[in-house]
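One chain of protein is taken out of this complex; the other chains stay put.
Showing chain A:
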Amino acid sequence: MTEDRTEQLIRDVFADQAARAVDGREVLDTLRGKPRRRYGLVLATAAVVVVIAAVATFVIPEVFRRSAPPAADQPQQNTVQPTSVLVGGLDAEGRTDTLALAQVHEDGAVSLVSLPRDSWVHLPEGPPLRISQVRKFFDTDKLLDVVRDLTGVQPEHYAFVDMAAFADLADAVGGVRVCLNAPAEDPYAGVDLPAGEQVVTGDAALGFVRQRHGLPNGDFDRVKRAQVFLQGVVAKLGDADLTELVDAVAGRLQTDPGLDLLGLAGQLAAAPSLHVGTIPITDGAHEVPGAGSVVAVDPAQVTEYVGGIKGTPPVDGVPCVN
């Protein structure tokens, strides 16, 4: 049977489409590291927040000070201005792969509450969906509404950072000191590093953060690496070429026009304590027909938890990692 032009076109189209399939590694990682995955995402969110906070806290005031010394008549901003900022890490497709609600409280304390990306959220209209998809399918405003309805806190501002920004940070600070428990080798991520303390730059730094294969605890270890990497970045900020550092993040940070990064930086720098947590979940592997496994959350519980986040203990420590 000979095929007509339409049928040939159909074949071509399907062949083209099939060729666009994503690399299977992410699926493999998920299949192999499932039990730790959700916890890992929480840490990844914290890591993204650290980048934003580090840049906002250390870099921007420093640049500001150098380029434009504050005038004597400039009013001192010593009073705490409570605010809330929704922060997220964007994947290449614009999904919010990591998401957290940052709040500056009346007493100056800062809290960060992570919202797992698979949180199953309900919109006033239309079917429920994963929170990571809200911004992609709708827009940032809709995501802000969803977060308000879930947490009881209306985010006043937002800041989203491209996850790829991690890479250029290492070079901008002239290398990051990290410590490995064992040699790391992963051709996929382009990593070949010895055990022990060392300084990583460029591709090695990127590989250090990206490696997922061959890690004893999979994604959990990867996120741990991202954390110590960022702590390393923060430690090197003093030596950094600040212009380069700002460039590394500048084009990759999306904020609302009203967000005063300088003001926020001041608040963060002065914070007496930092409280980090994750919203309570009612079911970490909730099966939804047609959507698979999602994270079930109850807005009443979440609202109560977010209201009491300041009661949780702060975090510290920069260990050697796997």
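Rule of thumb we're sticking to: a contact is a pair of C-beta atoms (placed from the backbone, for glycine too) under 8 Å apart; a residue touches a chain by one contact, two chains touch by 3 or more; residues count from 1.
Criterion: contacts and distances are computed from a predicted model.
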item: Absent chain [UniProt protein name; select from "Diacylglycerol kinase", "Sarcosine oxidase", "RNA polymerase sigma-70 factor (Sigma-E family)" or "RsbT co-antagonist protein RsbRD N-terminal domain-containing protein"]; value: "RNA polymerase sigma-70 factor (Sigma-E family)"
item: Sites on chain A contacted by the missing partner chain, in the whole complex; value: 4-7, 9-22, 24, 26-28, 30-32, 34, 93, 95, 126-127, 129, 136-137, 289-293
